[in-house]
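To start, I am sharing the structure in question, which I have written as structure tokens.
Rather than the whole complex, this shows some of its chains in their spots.
Order of writing sets the chain letters: A, B and C. Residues in each chain are counted from 1.
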Amino acid sequence: MSLTSFVPHIPLEEYSERLKEHFVMRRENGILEVRFHTLGKEALWGFELHRALPQMFQYVGQDPENECMILTGTGDHWIKTGDGASFKAVEDDPETRVNSIYDLWYVDGTRLVENVLWGRNFPIISVINGPGFHTEFGLLCDLTIAADDTLFWERHYCGGMAPGDGQFLVYQQLLGTKRAAHAMYTRYQGIPANEALEWGLINEVHPREKLLPRAWELAHLILQQDRIVRRMTVEIVRRPWKRLMTDDFAMHFAHECFAAAVHKSDHAENYERYKKDWGAGVEKSVDR
Amino acid sequence: MSLTSFVPHIPLEEYSERLKEHFVMRRENGILEVRFHTLGKEALWGFELHRALPQMFQYVGQDPENECMILTGTGDHWIKTGDGASFKAVEDDPETRVNSIYDLWYVDGTRLVENVLWGRNFPIISVINGPGFHTEFGLLCDLTIAADDTLFWERHYCGGMAPGDGQFLVYQQLLGTKRAAHAMYTRYQGIPANEALEWGLINEVHPREKLLPRAWELAHLILQQDRIVRRMTVEIVRRPWKRLMTDDFAMHFAHECFAAAVHKSDHAENYERYKKDWGAGVEKSVDR
Amino acid sequence: MSLTSFVPHIPLEEYSERLKEHFVMRRENGILEVRFHTLGKEALWGFELHRALPQMFQYVGQDPENECMILTGTGDHWIKTGDGASFKAVEDDPETRVNSIYDLWYVDGTRLVENVLWGRNFPIISVINGPGFHTEFGLLCDLTIAADDTLFWERHYCGGMAPGDGQFLVYQQLLGTKRAAHAMYTRYQGIPANEALEWGLINEVHPREKLLPRAWELAHLILQQDRIVRRMTVEIVRRPWKRLMTDDFAMHFAHECFAAAVHKSDHAENYERYKKDWGAGVEKSVDR
């Protein structure tokens, strides 16, 4: 008998409880569906959810009982808008503000991107259930399907930030160097789902109500194959993403953070601006 | 006078004879047309052809009288189906089976990809003459034209193997990271020629009978330019492929081979499954 | 007080005067419009303009008063044709000819590409005002808009040169490895603006008279954001271009130059051939 024992992994019951304020989880036959939300409705971006996401990926990744993951938002938006109070609490105080860029942007933002790609050995299917920003962690998943009214937003620049958190890096990889720059500088209203499909940013477009059934169908299709074949396939599929992130992400993100530290970019002001300046399509998604 | 002499290269007459069971060759004005076949008809995949292909590229590459190459299959399919007996002979015996993954997959598969790209200094035009798998060695050629009924198949995953032999790596390079994953996981019926053209996977689509004349036309066009200009151009064209293969191929292929060794993936079983499960389009190509 | 003083940068008045034979410049609110020309009309390619371009980028880049740049040609062509006498003066003399490949191709060609990308910290919007070759320095800019009758030419190969000066490298990056090879070998008549747009080579297509107003509109849009955010964004946008050029350009260009030295490729002969062989579309642009 071995002299020592294995340290047990943390089971679903435990981590789903720890994470329940931000995620609803259910698992069938190794397929784990994870739905993020804010107070049970559409997710609002805030520092708390920003950190909970990489925590969730880490918990889910260490659990060998997960064989496939479906990741989705709640209701009609991937992220509906921001939780202004989350940002104001930190950014209004000059003392916490300056450090927040490291602790709440750099660390959590880096871990979000890393934990999608490293530390898990099963495929993830993301279901972009409607318009929103921060789709980068959805687009980094192996397969992505989206609702037909989805708009993909890269609003860092128009919001006074350098686009270094991964969303633009994913655009550079999938849209091409040239098209990505144009979308980032000029497409504040977003890239519609059909154009995103044509450009190779996503894989399928469906009416919202058909998204989850399709995701489960895809999960079942993938799970038909042998476990080790599937896991070796995941490694192959994920390799270009890992190389891209290792080569470029830290450069991108440090440029965003440096600019934010000097310019004192903040989020609360941004969300105000969204409401005022950006027309009906955006306003609609901001009112709650 | 030099103290020693040059070791002569192996001439066309000699290598075309050695390779004749798998290839028909003819050369005019430095343009070498190579057509692979099985018993004179559509090629059937087997370990013997798998090895003959890199051998052919090596013989052809060492011959300075070749200035351009046209590579095509026979009849209505690039590869029609497999020669089941070729696989069974090896895979039914547990002793030869385990070693075959190294000798007949890893070595020959690596050399196939390498010998398309290294060791030759002239352009290759591939003519995909119909549906088939293992199009990766066609897609790695400088220019690729295809019959209008071609279907491009990446059936490793659905056949119980990790997609590491180059076909999927070519997809990642030409279709983009995201679209490649979706095609590999879900498009068992293949990518039709027109979609492949639109996605940048191939260069031209023609009715089958016009393919070879068009290939010769392209070869003549390319040969109009000076030899050294042409050969330096080949180096430039081929560079991204060489970098891709050097950076990623060994990683991909070892993952396929490792999964195959553990799961005991084999080909014979696969060809059976093709016949049973995959509908009219595929069945048609399997019956012979 | 500091013990020493800053060495002043060279101001616009000085460098615009030095460069006036090749460029017309005007600056408003930090936006510098640079229009290249030959004798006030459409630019003709010659060794003098080839060198003046990197010189211009260097002067413009060292001036901290430039916050955005608009780069365009004159009249109906990006580059109309060549200034035959410029090439003949050098290439007819065997002595100057052999060295010209280093001094007038390699050095100036390398600096052109490098100086678009390195040494400046502001966005550049290129306005491709009509058909022409040497669009690579336009395509390397952050955003590119083009006249609706533009044709993008990669005519090195058909003109007896290996395509190593950056135009083809930009094609490989933006069109994909496969499509780029086909365009280079076969599309002597050029890629029309609309196809270039669809393939991600450029960002917008407009009637010629609307190009400059649109470019200024884009410049104003970009300048709305904070200076440091804008400059960090430029670094992020430009990174894939810098990596591409550092990894591959010297390899590409040395292959072109080596072939030219052996084959004695020259430009004057080329321009003659353009006139004779390439049909109405090309002839039209050659006569002056």
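A few remarks follow.
The rule is short, and it goes like this: a contact is a pair of C-beta atoms (placed from the backbone, for glycine too) under 8 Å apart; a residue touches a chain by one contact, two chains touch by 3 or more.
All of these numbers come straight from a predicted model, not from anything done at the bench.
This structure file defines a homomeric complex of 6 copies, of which 3 are shown in place.
Everything that follows uses one rule, which is that only the chains that are shown with their structure count from here on.
Residues touching across the subunit A and subunit B pair largely diverge in numbering: under half of the numbers involved belong to both copies. A rotation of 120 degrees, rounded to a multiple of 5, brings the CA atoms of subunit A into register with those of subunit C. Contact with two or more other chains is made by no residue of subunit A. Against subunit B, in their complex, subunit C makes its touches with residues 157-158, 160-164, 168, 172, 175-179, 181-182, 184-186, 248, 251-252, 255-256, 258-260, 262-263, 265. Every residue of subunit A that touches subunit B in the complex is listed here, in rising order: 123, 139, 142-144, 173-174, 200-204, 218, 221-222, 225-226, 228-229, 231-233, 235-237, 239-241, 243.
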